[in-house]
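Note that one protein chain is taken out, while the other chains of the complex remain in position.
Chains: A and B, in written order; residue numbering restarts at 1 for each.
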Amino acid sequence: MKRAQLLTGLVLVALVVLTAVVAVFWTPFDPIRVVPGQRLLGPGWPHVLGTDGFGIDIASRLMVGARTVLLVGIISVGLSAVVGVPLGLLAGQAGGWVDEVVMRLADIVYAFPALLLAILLASVFGASTLTAMAAIGVATIPAFARVARAGTLEVMASDFVLAARASGTSRWGIARRHVLPNIAPLIGVQASVGFAMAILAEAALSYLGLATPRPNPTWGNMLRDAQQFLFVAPLQALWPGLAIALAVLGFNLLGDGLRDYLDPRLREVP
Amino acid sequence: MAEHTATPGELYRAEALTRRYRDGGREVLALDSVDLHLDRGQRLGIVGESGSGKSTLVRLLAGLDRPTSGRVWFEGTEITRLPERDLGVLRASVQMVFQDPRSSLNPRMRVGDIITEPLRSRLVRRQLPAGTDHQHRLAEVLEAVDLPEDAGRRYPHEFSGGQRQRIAIARALAPKPEVLIADEPVSALDVSVRAQVLNLLTDLVASQGLTLVVVSHDLMVVRHLCDRLVVMRQGRIVEEGATETVYETPATAYTRALLDAVPRIRTSRG
Partner (left out) sequence: MSLLDVRDLQVDFGRRHIPAVRGVNFSLDAGQRLGVIGESGSGKTVTALAVMGLLPENAHVAGSVVLDGQQIVGLAERGLARLRGNTVSMVFQEPMTALDPTMRVGRQVAEVLRLHQGAESGPARERVVAMLAEVGLSDADRIADAYPHQLSGGQRQRVVLAMALINSPSLVICDEPTTALDVTVQALVLAKLDEVLDASGAACLFISHDLAVVSQVCDQVLVMLDGRIVESGTVEKLFTAPEHPYTRGLVATARLDLTVPGQRLPTVDDFYAGGDHG
């Protein structure tokens, strides 16, 4: 059962990654060029999923959208992990006022609405994939910091850290050799769940026009384009919606599956 | 820094050691003005129930914790107020073995890296003779604790409880310490394995000329390993003397209760 979850997650994620990689080199049609004569075609051949209001092949746009989704996920999750994990580690290891300051800062960022941040960045720099990634990345830093801090506290309380301290290992050595390897699985799980969140957030932001602008395709702005033809061509909205749902589901399942797979308590034979 | 004129052969001296800490708003007096001295080559046992302060006392001796008040001298130098970076001599000459080898060995490190970790610590490295060959020392200590040579390439979980405690002892021996502090070294082990680890400790103390401090709730374990004994209760030393004297003629009711509590084989019940 748990294995099936992990496997389903892996397959869905692999599908997204594969699509994105293929889209770098090849798409069935040009995903950007407007073809006025072919507007709003239903699914068929050669346009497998049909065409949109500009006569562009939907399948091609979805494939390029997968690329954007992965890029946004990797950069925003990467950003929040690179900032959040060291902060959490520092807070957990140092304790005292350092811990207090770091975690209160995290609370403040957490309380600040991500949407507001996205609007702010978009209005200053103009809406782009980059502003969306920055907004999502910054907004999810507290989650990483908290997970890293909780894991660090647990590892720091263990006897092997005490043993390392007793033999003169420096803080840096303890962080590198003991804490990081032992919290890595936690971070991996958080990254996977964070990825799912980033996909959803990116879709929402580009739907609102606060991320990647037209004509570059993303699943979110495809959804937005499809909206005006909802009664004429309802299938048009289905495809990007389905892609978002499956990708989010995939990363969530992967995260949950990893959590169970990596939890030794659920694996060990008595 | 207060220097202390040590009597010849004196290794440790502790005066009026007190340690208080807060536990959820409640103040706990873990150690209540304890005096202690330890000479080179002595084998000291510290006995008491959990909460008696025995583990707190040895953590102060090992420089893993700081007293609320009172002082500790090691080889005539006061260590209680030294910053961590000046504890090099202490870190190299005092090593610890903990109760549960399942938690005192980092599950994600190879046994070889675990054992040589004290050698790699910057504090300890300065105290060792130049050009100490880690692999050579690893082979030496593995042999000393009777583990196979290839043990270094494996992970802790591949070993039984008794073998893991041997690994912990090997790690403690690696920097050629003068003092070995063992905190409940056999109480997490099966009775059938206990004898082997006790034999090993006895042999090592003799062959490496170690000064030994053993903490245990089991008077029998301490009796077997130590020549001198202190009995602790509620943060204070309530009895102290040569092991055999205390064992044969306990002066306090508390010590007698500790002795009576040791389970003996009952061949016919009531």
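Here is the rule we go by: contacts are C-beta pairs under 8 Å (C-beta built on N, C-alpha and C of every residue); 3 or more make two chains touch, one makes a residue touch a chain.
Keep in mind that what you see is a predicted model, and the values were worked out from it rather than measured.
Q: Under the stated touch rule, tell me which residues of subunit B contact the chain that is not displayed.
A: 49-51, 146, 160-163, 166, 190-196, 198-199, 202, 217-221, 223-225, 243-244, 257-258, 260-269
Throughout what follows, only the chains that are shown with their structure count from here on.
Q: Report, in whole Å, the distance between the mean C-alpha point of subunit A and the mean C-alpha point of subunit B.
A: 48
Q: Which residues of subunit A touch subunit B in the complex?
A: Residues 158-160, 162-170, 173, 177-178, 181-182.
Q: Please give the residue numbers of subunit B that touch subunit A in the complex, ascending.
A: Subunit B reaches subunit A through residues 62, 64, 87-88, 91-92, 94-96, 98-100, 103-109, 113, 117-118, 120-124, 168, 171-172, 175.
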